[in-house]
Every structure is written in structure tokens, then in C-alpha cells.
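Left out: one protein chain. Kept in place: all the others.
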Amino acid sequence: MSSDGENKNDSRRLPWQIGYAKRFGPPVLVEQALAPHQVASSLAMVTTLVRQDLVSEAAGEELLQALSTIRDEILAGDCLSAIEDPDLYTGLRRRLFELAGERASLVDIALFQNDQLATDLRLWLREACLGVLGELNRLRSEILELADRHCEVVMPGYTHLQPAVPELLAHWWLASAERLERDQTRLRDVFARINLCPLGGHAFAGATQPVDRESLCALLGFDGVIENSLDAVSDRDFVVEFAAAATLVGVHVSQLASELLVWSSREFGFVRLPRSFSFRSQNFPQKRNPELLEVLRSRASQLSGRLQQFVSELKGLTVSYSHDLEESLPGILDMVENLHFILDLSSVVLPAMVFDTRRMHEAASIDAANAGSAADFLIERGLPPEKATDIVERILEYCKERKKHFVDLAPGEWQQFSPAFDNEVYSYVSAASSIDQRDTFGGTARSQVEGSIRRARATLAEDQSWHQAAAARILNMTVEERALFK
Amino acid sequence: MSSDGENKNDSRRLPWQIGYAKRFGPPVLVEQALAPHQVASSLAMVTTLVRQDLVSEAAGEELLQALSTIRDEILAGDCLSAIEDPDLYTGLRRRLFELAGERASLVDIALFQNDQLATDLRLWLREACLGVLGELNRLRSEILELADRHCEVVMPGYTHLQPAVPELLAHWWLASAERLERDQTRLRDVFARINLCPLGGHAFAGATQPVDRESLCALLGFDGVIENSLDAVSDRDFVVEFAAAATLVGVHVSQLASELLVWSSREFGFVRLPRSFSFRSQNFPQKRNPELLEVLRSRASQLSGRLQQFVSELKGLTVSYSHDLEESLPGILDMVENLHFILDLSSVVLPAMVFDTRRMHEAASIDAANAGSAADFLIERGLPPEKATDIVERILEYCKERKKHFVDLAPGEWQQFSPAFDNEVYSYVSAASSIDQRDTFGGTARSQVEGSIRRARATLAEDQSWHQAAAARILNMTVEERALFK
Amino acid sequence: MSSDGENKNDSRRLPWQIGYAKRFGPPVLVEQALAPHQVASSLAMVTTLVRQDLVSEAAGEELLQALSTIRDEILAGDCLSAIEDPDLYTGLRRRLFELAGERASLVDIALFQNDQLATDLRLWLREACLGVLGELNRLRSEILELADRHCEVVMPGYTHLQPAVPELLAHWWLASAERLERDQTRLRDVFARINLCPLGGHAFAGATQPVDRESLCALLGFDGVIENSLDAVSDRDFVVEFAAAATLVGVHVSQLASELLVWSSREFGFVRLPRSFSFRSQNFPQKRNPELLEVLRSRASQLSGRLQQFVSELKGLTVSYSHDLEESLPGILDMVENLHFILDLSSVVLPAMVFDTRRMHEAASIDAANAGSAADFLIERGLPPEKATDIVERILEYCKERKKHFVDLAPGEWQQFSPAFDNEVYSYVSAASSIDQRDTFGGTARSQVEGSIRRARATLAEDQSWHQAAAARILNMTVEERALFK
Partner (left out) sequence: MSSDGENKNDSRRLPWQIGYAKRFGPPVLVEQALAPHQVASSLAMVTTLVRQDLVSEAAGEELLQALSTIRDEILAGDCLSAIEDPDLYTGLRRRLFELAGERASLVDIALFQNDQLATDLRLWLREACLGVLGELNRLRSEILELADRHCEVVMPGYTHLQPAVPELLAHWWLASAERLERDQTRLRDVFARINLCPLGGHAFAGATQPVDRESLCALLGFDGVIENSLDAVSDRDFVVEFAAAATLVGVHVSQLASELLVWSSREFGFVRLPRSFSFRSQNFPQKRNPELLEVLRSRASQLSGRLQQFVSELKGLTVSYSHDLEESLPGILDMVENLHFILDLSSVVLPAMVFDTRRMHEAASIDAANAGSAADFLIERGLPPEKATDIVERILEYCKERKKHFVDLAPGEWQQFSPAFDNEVYSYVSAASSIDQRDTFGGTARSQVEGSIRRARATLAEDQSWHQAAAARILNMTVEERALFK
């Protein structure tokens, strides 16, 4: 016998196979997420076939009716696929045959699971992406609110976690607002590449019926058609790209949380979570553990793990369709849920934080935080930085020995160290006036910060308008309306 | 006012906070996995405290009784933590107070959530690790069975997916058997570093009561104590290390599946999944899609995504304990489940595959597959490889033009190309005898392959004994027995 | 003594420190890449300061002269930083003082290493990005050329590496052309976020001099200013984003190479590398190892490793500037070089491959490759797919037993299996006519494929125009011209 193993295994496996099929395929949650979109894409296909006279109006009516019933069943919580269906696609076909009889096979002339799965994933992810954009805008709004609230709060600005020069707390918030604005731009670029229509690509070579792909595209609210049918069914770039953009959102929140965690330490003492947001530590009465911030710091790692999974899944495949492409489904759902959680939590936690603004101001007022400005004074008077910093370093030591502060020094004392000093130096070594000097565009001076908040709010308003329009076009495009396509 | 934001937020958040706490903490599945181990570690602590006379026998008895009840509740499917508990640890304490009243606080003198969580995670992961090792051994056994079955099957051996010299199919299987044997070694090394006891480390500085850590260690079946209490609560190396070992298992299965997928192509035609294991493609009657193999090829990516998540979670933390350390919990559960799935599926799919051994043999018998052996003949006769390969290349062309095969050539024809040829060349250019020539240790000659199978089975038997002993010691150590510690 | 360790170490470390500084900082290659851009950004700053009357024309002239000299030194191959400089920034300052004396300190009133490094990195990366886009367009052009050349080549189309329906080789090429077109779009989106000006952000809080950031932006050819000065110095999103886009390019090439590798096997025999591109295997005369394709398959892994490095470097940092941000410098250089290599190699290897188009056509003509089309025939006649595939499966067996092919069957034989068959079936079961039936937009029918090539070429031409314009604006903007800014 030249072949080997067949007899042993071929007969009695059926129940096992189906059990496994359920396990290895996209799990139930994925199917539930995609099911309404599968009905929608089926509705679009039937509508188009009728329009093109490839299916008769009567048959089309019946199929639309059946799909409409299935849609209601899904909305009522029924799962499309039964135990005997290996996947969602088969489930819908089975139910369609149950409802519409042999006519259901009319759909088969143009629909295939490869292009339909790709379509459903895009329909789902574009909604998820819009949902994320909505929450991102909400978080941007909260952060701009905080910037506005903290326009007068003086704090030590840090590099390398060492105080460099004083900064407005508002300016610090604006850095994150700008990052999230960039995230929004990025997600919109991704959205544009998600919202393209693969339907009609069939198995990979295009349908044998001349189905009107522009019609499918328009009915489903896509912005364009993915032309090549092989690319249409096998492209998953948008999954990787969404994951990369999402990971950067996570990184930005992580950095924000990370700095707030340091500020939450007793030693910094700049900020604390209110009682109801922090967890009282058993045995440690003094502790208010900012665990929610630690969650926000950590989550970028889960996102980047998924990003790397998605890339690794694609690497080394052949160009054509294979099951490997479906393996990212549970992960992308998990990622979107995680991202929602991060944005939602941030939007609630950040505004709730209690800032000890007096302490921040005090920390910004000590000499160490203003030595840089004293050096700037000398540099602007023409001294080379090395010389300037040497001089100021000696003044710092002088102050330390005498337990004096910069502001306490008499003009003569300054001049002992350099004749370049005059009375203007006092406006340099006070935190508030030092801040006001940094009046370049985007700098920390109050007028700049106020201008930045204004501009950022205007941009946010535009982004919210875009979002509303997109949501009206897509999120609010109900299954109901889709049934009325024709 | 120096502080900011307090009033606005501090009062009315409680319901929200708890909802969030449930969401951000280890999800329900994690709690269910860890709950029995939490009871076990609590039992061990009470037993030890009684032994050391730090808790009275009567009180100890009562606490053990309460813990025993809780254990029964868990086994009956009740969840430890109620809606008002932020986490599992708090849940157990609450229930303990409900059952044992104020006496429950005796446990608090020595137990803390940081070391107990670390302990529970290790108790859970060592069992998971043993479970994985059991399935790994099962898969090794199936593969050795396949090697044994295929000891006479001649196939073309490939490098760069180009046929190089003939090889026994058994030899090919043995490569994977050896890899999985190595995985086993690796997982046992990891197991040794998982199975260490952090209990008694308390918050991070050690308990204030002189609790006998050796007793805790012995009662819980750990192999040793993690000495430094700060390291004990914050070490998560074993999570990363387990993930790395698991990822390599996934890589090995991925490579096996990947080669079988190529062999499953019509063009190779060496193997196919039986009908009941492959998915009939709608519209394509001829297709038997080996999707199960594609699943096995792909899954290593999910594992490596988790590995990278765990590393990223730890990077840049401080040395001390923080909530970030708990963020890997859902991921490690998911990873273990995935690994079980991969091993289980492999153990069923591989033996079910149907090999077309005649076709493999034919493919190994063509000249292209044996040209290397013809060159070897010349090299062993003293020709430099370049010259030898040039000669054989010309013979290949000669055969092609005349539609002859190596075996059809007369001795004189051979000698036209080089006087070094004699009749022995026929034993080189037949697949079977070429295989028998590769009689170095571990080579593809039949005697070598048979020896390798014997040795691999002996090693597997030893590994199974180790596993049985470890399982008897740990997996079979029931909660019941743990209650009888004292 | 309250402090500890000072005496022991503080004195004699200098030589060591500098050695280390050289080692840990961006290595020499990085400095050489950034040095010309550092001169350019310095030139822009001096020009702007002179324009704003913050520096006198005379002093400005002198500084521009000195910078011009430094620029020439760099072009002549001298390295900016000497052994005593810890980094590039210090090197340029040192040399500037050597050439311009104390006047050099005028620059210090507005320039700082944090914003200048960010500026230089963006100047470098936007050029690198344009370079990559140029090579990407070249590869697209080569692939469209191949599609054009292969418009009549019929091959078996695969899903799951199983033949499904015949496809034009041109259609297969077009899938990759479309992917690379998408990569181009993505890289242009990234380019837009790279080409923004952080200069003037100073240490992080903005310069104390009211330097005109719009002027800096315009002089350096940036498309806009990054407003918030803290974000300006610490944003590295664009590094991650570039890495993600680059990784997808790598994935696309990897998949292309991966399928060609399978096709290069003797069993498929569709394609081979010409002799001069493949490596002759010592001892194996028959082998032509397609190692270059294996290189192309593998490289995406190096790219994705870098992507994950860059994300991990940023996660958990604080919002403000730290040295960690510089750690990606060598990696991003390495990544760009790798990407150039991948694109360059692909552009040469792909057109050189030798296709056995007769063999491809034969493989597409066998019944197995056309059974799907036979089923399509029945489905279009109204049979449900299950029934249709059952029927065709029986015909396949019938042919196999009688060693006949679809095309050999008499009409009566077809009708034995289903009365639905008529003479039109013959146009379904021939590869060529089956292809022509898939005449949906983007499908594999010849007219579609020709239309796709036309459209893809038009898009490429537009992209090349954009690229030329951008390159003219940026790549050709010589250092010379920058010196004439004022």
C-alpha cells in the first residue's frame, strides 16, 4: 500500500472535528461582533444583484426578507452559527436556506467567504475606529480643560527628571494634548485605508458574475473599492496599521501616567488620586496606592504585544489567501476593547486628580529650579555658556553656605560673581517671570499657552465635526436602512 | 486654594470605582484559576502559625474549618469575590470573616496580598507547566510512533526547499522529536524556577512575625524558598521564561505544520489531511483545505506576542512591587490555554495525516534527487567538489536530452564523463542505497534511524517517569490533603 | 558621614568617562548621518536671528562663514566630534568657537541640544523616507512591467496553497503592486508627520529669545511647526510610525518572496533564479539555491524587531525629555539601510526570475484546477453549491478512473451526472475561458487586468511626480543653498 494512515482515521472523527472547528475558529465573541456586518454585506449583495437584473425582483425580495429576519434574530441575541456550522459564514448560509429555501443559492453566485469575511472585518473595524476616535476626542477635551484650569500653576520643568526651568502646568498638559491630536490624525489616515470595499473579490480571482462593485461600495458606505481581487481578500495591512496607531495612543497615556506616578510619590507630593480612586492598602494606613495610574502606564505593553503578533502572523505567508489571515480576529477585538478601556479610564481619572499647586509652585521657586535662568541672563549678556554656568554654580554654593536664596542676594553680591549682573537678574530668577520670558511660539509663557489652548480647541472642534459627520454617515447607518438599499 | 480638584470628585464615585476595579483587575477567569490556590496558601499559613504557636490550636482549627468550607464553595463553582471586593484577596478575607468572625484577623499578622498573589500564581503556573509537559510528552510519543511507522519511507531531503539527497521520512520526524525533547528540558528548567516559595515575603520586607518559611514551602510542595522578600513579591522572571519556552514549542510546531502544508500541495502531493479533518471549500469540489495545519503554523505568533508583552511590562519598572506586575495575569492564562490547544491539536492531526509514500519514493528516485550522491561518489574518489559537480551536471543534461535516467546509463556512458566511475556508482544513485550510506551517528541511514528511535523512546520513558512523579507530588496533592497539613 | 562613596570615585575617572560616553552615545555612523543636518539647522538659526535683529549682521556673517567652513569639512569627510566631545552637539559648538571665537556663543541664546537633535533627526529621516519612496516606486514600476509581460500567462490560482481556479500571472503581480502602492500612501502620511519643525523648542520650555519659529520652519523646508515646545523635543512617534510602515513594506516583500520560493521548488517548477543569481551548492550539482529569495522572505523580522524596540523604549517614560529618546538612533539608521537593501535587491531579483510559463499553463489546465469552474457552471444554473460540488466531485472520480480529462468528456457523459450540463460547460472547464469569465472589476479576466495595469501606471506616474517635486524641494536643497538663506 502506497498510502498510509487513511483507514485508521478517516471514519469516526466527525463529532471531534466539529468540536475542534469551533475551538480553532474565531471564538464566539468574534462571531457576535461580525454577524450584523455579515447580514449587512449580504443585504448589499442581494440589492446589487437585483439592480443588475442578475437576480429577479421577486427572488431578491424574498432574500431581503429572510436576511431581515436573520438581522432581527441577531439583534434579539441569537447566535448565527449553530453547533454544526464550522463558522459564521456557513451559519448564515444555513439559516438563509432554512428561511428562503433553494432561492438562497442565488446568493452563492457572487458571495464567497473570503471576500465577505474581509468585508465584515472592515465594517466592524471602521466602527470600532470611529468609537475610539470619539473617546480620544473626549480625552483631548478633558486634557484641554485641565490645561485651561492650570494656566496659572507654576511647576518645575524637568529633563532627565532633574528640574531645569519653571514651566506652567498647562504647558505640560498641552504636550499630551498635542500627542493625542497627532494620534487622531493617524487614526483618520488608518480609517481611510480601512474603509475600502473588498466585496466582489470572491475567493480571490473575482466573481464569475459581473457584479457591480461600485454599487456594493456605495451601499455599504465605503469610500472606495480595493481593486485587485487577490489583494482584496488577503490584505490585512489595516489590522497592523490600526494596531500601530493604537499602540502609540497607549504609549502616550503610559507616559502621562508614568509622570503622574512620580508626582504622586510623597517626595514629589504634587498630585494625588482622590480617596475613592485609590486603593487603601491593607495594614498601611498612610498609603493611597495609585494603582489606576499603574494600569494606565502598563497597558501599552498589551497593545504592542498584539501589534507584534499581527506582524508575525503575516510574515512569510504566500501572497494568496490562507487561514492564517483569520488568526488575528480575536486579538483585534481584544485590542479595541483594551483601547476603549484605557481612554475611558483616562478621561475619568485625569480630571479627578488633586493637584497640590502650592507645593508645585514652591518646588519651582527654589534656586535649583531657576539656576538655568540665571545662566541664561549671563549668556544673553554675551558670556559663553560654560563660563555662565560656572559662575552660577559658584553662586549656588555661596547661597547654600549662607542659607540664602537668589532673591535674597543684594545687587552687590551678584556682582561679586560677575559684573554682567544688574537688577534685571531678579526677573530671571523668579519662577513666574522666568516663565514669561519663554515667549516663543509654543513656549511656556502664559500668553503662548493661552494661544495654544485656543488653537487646540479650535482643532478639536473641527475634528469633532468630522467625527460627527463620519459617525452620522456610518455609525448611524442602521441595519434597517441597509435593508432599504434598493 | 493650593489644592485643586478634590471637592469635585471625591464624593460620588464609589459605585463607579468598584465597577472599574472589577474591570481593570485580573478578570473573572483569572480569579477562578487562582482561587483554589489562594485557599491552599492560606491553609498552609494557618497550619504553620499553629505549629509555631503563633496562633492557638483552637483558633487554628476554626480557621482551617472556615477555609475548608470556602474551598468547598469554590469547588461547587462559587466565586470567591463578590461585587464589592476589588480583588480575590479581599474576597477571601471577607468570606473568612463571615465564617470565622474576628478570629480571621489572626491570619492578617502574616499574610499579605503581595506575597500571596505571587504564591498563587506560582502554584497555578507549576500545575499548568506540568499539564503542558504531559501533553508535550504525548505529542513526542505520537511523533516517535510516526517515525517508527515511516522507517522504510524514502523521500527527497530538502535544503532551501530544493531536493538535496534522499532521506527517510522517519529521519525527518526525528528532527521534530528531538526539538520537542529539548522543549521538555527547557520547560523542566523553567519549572524548577517556578516552583519556589515566596510566601512570608509579606508586602515586600518580610512579615513581622517570625513565620517559618521552610514550613510553608514544604506544605505547599515547593522545591525551595525565594530568599529575599522584596524579590519574592516582585519577581516575574518565571512568567517571561515560561513564555519564551512556550514560544519555542509553538515555533517547532509551526515549522512542522509549515513543511506539511507545502507537502499537502497538489504539486508535492506527499500528504493530505483525511476528509474529516479538512474543510471542504464551498464551490471548489477538488479542494481539501488543510486549515488545521495553517492554524498550527500561525499560533507561534500569538505566543510570541505575549512574550513580548510580558517583557515590555517589566522593563523600566522600579525594583519594588507595583500593580504593573499583575497585568500579565490574563495573558499568561491565555497563553497556557493556547499552548494546550496547539499540543492537543497536533497530537490528533499529525497521526491522522495520510502519506502518499509511493509518490515520496518516486520523487526521491529521480536523478535530480540523487545527483548529490553521484557527486559524492566522485569526491570520495578524490575529485575536488567543483570538478565533481561539473561532471555530474553534464551527465544530468546528457540524461535529459536522451530521456534516460542515471540507472539506465551503461558503465561506458558513465566513464565517458569521468574514468573514476565504476559499477559501485549504481549503489550511489539509487535513493535507497544512498540513504544507507549516510551511516554516521544521527544520519538518515536506516540503522541509525532505528537506533535514534530506540534512544528517543528511552529518554521519553524517563521523562514520563519524572512527569508522573512530579504530578503525583503536585497535581495529585489535593486541596483535601492540604487541609490535613498540620 | 551621611553621604557615601563620593571620595572613592570622583577624581580619576575622566578618561574612562569619555571613552564610555563615546560608546553609549549614538555611534559614529549616526553622528556622520546627522552632522550635515546639524550644520543646516545651525545655519537656519543664525539666519533667523540676524533677520530678527537678535544678532548683528556682522556677527551673523562671521558665524555663517564659520558654519560654511564646518560644512565643507564635513563634506570632506572630517568628523565633527573629536575624542573629547561627548556628542555631536558639543563637537559642533567646539569647532564653532575655534573658528568664530566668542561670537559663537551668540548661537547659544537660542539653540539647545534637545531641539536641535530632534530637528536633525527629522531632517535626516525625511530624506531617508524620500529615498525609500523613490526605491519603492522603482520596485512598483518593475512589478507593473512584469504584470504587463505576463498578461497572457495562465497559472493555477491558489488559496491555502491548493489550486482553486486559474488566474493570470499578471493578476498575481498586481496584488503586490497594489500593496506597494498602499505602502507608498502610508509612507507619505508618515512623511507629513516627520516633516515638521521642532526647532525653537530649546530644552523643552521654549527659547528665552523670541525666535521666529516660522522662519526656521521655512528655511529648513519643513511643512509646519510642532507647536508645544515640550512635545517638540520629546516626540518620537514618527520613529515608531516610520518603523511600522517600513515593516509592512518588509512583510509584502516577504510574502512575494515566500510564494516565489514555493514556486521555485522542483515540484512546482514554475520559476527559477537565473544561474548568476543563485548559489551553486557544494556537492549538489542539481541545486540552484534561491537564497536571495530567502533573504527577502526573512528581512521583515529584522524590521519588526526594531519596531518593537522603538515602542518599548518609549513605554513608561515620563512626558519630558530624557536620554532614552536618543537610544533609537542607531536602530533607525540600521532600519533604513535594511529597507534600502530589501527594495534594491527586489528590484533586481524579481525581473531576473525565469518563469516556466508552459508549465504554469499546464498546471492550470488540469481538471483539479478547473473543478471549481465546473461547479460554478452548475451553481449559476441554479443548483445549490453543496449539490454542485458533490456532482463535480463524482465527475472528477469518473475521469480519474477512466484517465480522461474534463475536455475529453462527451456531452452525454456530462449529462449522466446532471441534466443541467450543456455545451457551454466546455468554456468553463478550460483555464483560459474560465479566466475570462471573472470579469468583475479587479478580477483576473484579461481585460480587467489590462485596465488595472493602466490605472496602476497612471497612479505610479502621479506618485513619481509628487516624489520628484518633494525631492526637488528637499533632497536637492543643498547645504550650499542653505548657506544663502538670508
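Letters A, B and C mark the chains in the order given here, with residues in each chain numbered from 1 onward.
Assume a residue touches a chain if its C-beta (ideal position, glycine included) is under 8 Å from a C-beta of that chain, and two chains touch if they have at least 3 such contacts.
Because the structure is predicted, anything quoted here is derived from the model rather than measured.
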Statement: Where B:G60, B:G200, B:P274 or B:G331 are the choices, the one touching the absent chain is B:G200
Query: Residues of chain A in contact with the chain that isn't shown?
result: 159-165, 261-262, 264-269, 280-291, 294, 308, 311-312, 315-317, 363, 367-369, 371-372, 374-376, 379, 385, 388-393, 396
- prompt: What is the set of chain C residues that contact the non-displayed chain in the whole complex?
  reply: 2-6, 8-11, 13-14, 16-17, 20-21, 23-24, 86, 108, 112-113, 149-150, 153, 203, 274-277, 279, 281-284, 289, 291-292, 294-295, 297-302, 304-310, 312-313, 322-324, 327, 331, 341, 345, 348, 351-359
- prompt: Residues on chain B that touch the omitted chain in the whole complex?
  reply: 97, 102, 104-106, 108-109, 114, 157-161, 164-167, 171-172, 174-179, 182, 185-186, 189, 193, 200-211, 213-214, 225-232, 234-235, 237, 240-241, 244, 247-248, 250-251, 254-256, 258-259, 262, 297, 300-301, 304, 307-308, 311-312, 314-323, 372-373, 376, 379-380, 382-385, 435, 437-445, 448, 452, 455
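We adopt the following convention: only the chains that are shown with their structure count from here on.
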Task: Could you give the separation in Å between the centres of chain A and chain B, each centre being the mean of its C-alpha atoms?
output: 33
- request: Go ahead and note the Å separation of the Cα centroids belonging to chain B and chain C.
  value: 35
- line: Two or more other chains are touched by the chain A residues 108, 203, 297-298, 300-301, 304, 307-308, 312, 322-323
